[in-house]
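Okay, here's the structure, questions in a sec.
All protein chains but one are shown in place.
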Amino acid sequence: MNELRAIVDDIQRLIAGREERGKVATYIPELAAVDPAQFGIAVTTVDGRQYAAGEADVPFSIQSVSKVFTLTLALGMAGDRLWNRVGKEPSGTPFNSIVQLEREQGKPRNPFINAGAIVVADTLLANHQPKETIGEIVQFARFLATDESIVIDQKVARSEQETGFRNFALAQFMRGFGKLDHPAEQVLGVYFHHCALAMSCRQLSRAGLFLAAGGRNPMTGRTVVSGDRARRINALMLMCGHYDGSGDFAYRVGLPGKSGVGGGILVVAPGRASIAVWSPGLNENGNSLLGSQALEMLAQRTGWSIFGP
Amino acid sequence: MNELRAIVDDIQRLIAGREERGKVATYIPELAAVDPAQFGIAVTTVDGRQYAAGEADVPFSIQSVSKVFTLTLALGMAGDRLWNRVGKEPSGTPFNSIVQLEREQGKPRNPFINAGAIVVADTLLANHQPKETIGEIVQFARFLATDESIVIDQKVARSEQETGFRNFALAQFMRGFGKLDHPAEQVLGVYFHHCALAMSCRQLSRAGLFLAAGGRNPMTGRTVVSGDRARRINALMLMCGHYDGSGDFAYRVGLPGKSGVGGGILVVAPGRASIAVWSPGLNENGNSLLGSQALEMLAQRTGWSIFGP
Amino acid sequence: MNELRAIVDDIQRLIAGREERGKVATYIPELAAVDPAQFGIAVTTVDGRQYAAGEADVPFSIQSVSKVFTLTLALGMAGDRLWNRVGKEPSGTPFNSIVQLEREQGKPRNPFINAGAIVVADTLLANHQPKETIGEIVQFARFLATDESIVIDQKVARSEQETGFRNFALAQFMRGFGKLDHPAEQVLGVYFHHCALAMSCRQLSRAGLFLAAGGRNPMTGRTVVSGDRARRINALMLMCGHYDGSGDFAYRVGLPGKSGVGGGILVVAPGRASIAVWSPGLNENGNSLLGSQALEMLAQRTGWSIFGP
Partner (left out) sequence: MNELRAIVDDIQRLIAGREERGKVATYIPELAAVDPAQFGIAVTTVDGRQYAAGEADVPFSIQSVSKVFTLTLALGMAGDRLWNRVGKEPSGTPFNSIVQLEREQGKPRNPFINAGAIVVADTLLANHQPKETIGEIVQFARFLATDESIVIDQKVARSEQETGFRNFALAQFMRGFGKLDHPAEQVLGVYFHHCALAMSCRQLSRAGLFLAAGGRNPMTGRTVVSGDRARRINALMLMCGHYDGSGDFAYRVGLPGKSGVGGGILVVAPGRASIAVWSPGLNENGNSLLGSQALEMLAQRTGWSIFGP
């Protein structure tokens, strides 16, 4: 484990020296204003230790990483019925493409592209009002991370709501196919808020630990989902977690992960650890450039790839 | 290991009772004539034992499973330069779609869809004439399976050549974009022949063993590829090995695999075993219906999923 | 001219005998409730005579036929600058497809598909509030038809607004590309209202007369547009006026026309007459089935095709 300490420190040092840092997302002022020089990493092992380096305590907008948590909640509510509404296949198109939706009659390809996550948010609205649903998601993030201080960045949520035309288009389009049960405004209210969750690498890596440990949080002993479901969520993360760069991520890193446009990535090493990295600059697929590089180093040094001994 | 024996026998018994057996491919007479009642399974573990049941010794047309072997050869020749010519991402479209090729200027999404495998065949022609290249592929299959009796079914190869208009269209289309170095007829000559390789489940599961064992065939002690490359080929199989049903296969089975329209599937359980199943009836995505079900049972009983403890 | 009288009567008689009448649009209750047995025709010649038969005085929802009038107004306001925001090419896809919009960065192919007409509505909002803009469109329809009794069917407008998810999707999508200057709700308010204009065949055929007469209404002597512009609007109607059935309409009828989902079609015979037909049942392209057949008869009997002597 001293080895893991060394690996994390090495990665932080090597990343600090990189000059090419990618492009920060600029579609809302809150994201555009983040300092691109930042980098954080936190590794929480299934035996409960945490190894962190860099800006691992700075909260950032987790954006699409939150889709892992809402998917987990929605599977808890709807079980396999969820798959009648959303597929499990990679999309082969950019994260916000609407072409596939027209071809496939309003059924999104998977729960991690925008359209699919909007369907997941609609599912979560089945029993609650929007406000309560948002509250429930925040509670779930706190429960997973064992940290009551986690909150939504309301400025980010508001900005998304004001400029999220493409997401409104996706929602209205699916509603036109009868694929959403609630008005687009309500569904997107939930969606924009959970994307605006602010978490640090330390918090995020703890929150993902149940996926590395067969569905049970080893730090609290609480079961979150069955082992089967944890495996399946991991499979979805590997297949679809990095949009149209998922294949490349599987090829280079070899671990299930979910990225967000805020520069965060949550990665699961089954049976070993949950890892969160953060660096705001993005590559051409919209995934954190330095975050991806850090994870490639980590996988190489630890040999944690799921694809081979 | 007696347990593995029991699992394989159970699977064979359960599959024998299934009534819905899928649809046999009919586009060439040789495939249409195969008896759909057949089922075979062979599991070869990394310590060299083999557990088989059903028609595990009957040779069948491995079709697209052969793309794993040609990709391995092409990576040996061209290394990472291969990725300039073909991508690593799931396609999000059927196996023989040409739409993506037009959108992306003749560069196929991955080496396992038809267009991508045609590029791989073109790569293999760099140093040899078509006939020699085909010979080399047969030799490689024999070497991997440690079985000199493996041959190409020439009638199948000829039939494909006579009716493979869509593959000719894909090849000519890529040639129009300057993406093939050799005439379509030559490239497809290689392609149709390697798809016509006839192998049994026992042979196929031995041939895939190097991918389960870090790149080295533990039965012969011969290194085929580096551990890194074995992991990466596994990643590509998981992401793209079942066409537009890859996500579902990852979700249900949780192991890298490559299917063929002849009803065969080769699956890799890293560090554990190489598995081949065969049953000619296909599901709607063109993958063996009973073969997929058998693999789901196997993964459940063995706990070999790469996605969780 | 007695001949024209006879032709119109013959058409009405022949159409009355047709058994296959198409399918009435059902997406809003107001359209679904219309009696499909109705048929009306009115021919207004450039010398000011009108020949009508059937239900030529029954007002119906003109729907997309109104796009001819809003295009005329928008060209009056923006001139050729309009073509920076919307194209002049047939779309090759259904009227409400969003695929082309994604491929071409939010610029609709022509002003007669839904997306294009939404851009036209946005243009009309440049100087006025939505309510005033709607009033202006109604005034223009009255002016063209020389009939102050023309009104918007508010129930239809409301229904469209409540169920027009696809149009909201199109608008939000274009707004996401920065292609609309006003909020989707405002633009669609205008759009849904002008589509809900109720006019009879007699009124509609008078309203289109300026397009047959070089831009000037021969009944009032008032110039509406220049001769050049009239010709160009006619060209757009021919190329794009029947969605993905425009080619077939040009082939069979040979006259510029614009159809609406309410079952109306406005047709221009340059230098001769303006014709309106109405029958609520639609063919598979969303154009009036009997209306199209009536126009084919009319063109054949009169020899008014623009494509030959």
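As written, the chain order gives the labels A, B and C, with residue 1 at the start of each chain.
The definition used in the following text is that contacts are C-beta pairs under 8 Å (C-beta built on N, C-alpha and C of every residue); 3 or more make two chains touch, one makes a residue touch a chain.
What you see is a predicted model, and the numbers here were worked out from it, not measured in a lab.
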**Study point:** Chains in view that touch the one left out, judged over the entire complex
**Key:** B, C
Exercise for review: Would you mind spotting which of C:G106, C:G254 or C:P280 touches the chain that isn't drawn?
Suggested key: C:G254
Point to revise | Which residue of C:G40, C:G245 or C:G260 touches the chain not shown here | key: C:G245
Point to revise | Hidden-chain contact residue, picked from the options C:A184, C:A213 or C:L266 | key: C:A213
Review point. With respect to the chain omitted from the figure, which of B:R175, B:H193, B:R216 or B:R252 is a touching residue?
Key: B:R175
Revision key, fill the gap. Residues of chain C touching the missing chain are 87-93, 100, 109-110, 211, 213-215, 227, 230-232, 234-236, 238-240, 244-248, 250-251, 254, 256, 270-271, 305-309
Review point. Which residues does chain B use to touch the chain missing from this display?
Key: 97-99, 102-103, 165-166, 168-173, 175-176, 184
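Throughout what follows, only the chains that are shown with their structure count from here on.
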Exercise for review: Could you tell me which shape the graph of touching chains takes: line, ring, star, complete or other?
Suggested key: line
Review point. Quick one: chain A and chain B, Cα centre-to-centre, how many Å?
Key: 32
Study note, to complete from the structure: Cα centre of chain A to Cα centre of chain C, whole Å, reads 48
Revision key, fill the gap. Multi-chain contacts in chain B, i.e. residues touching at least two other chains, fall at none
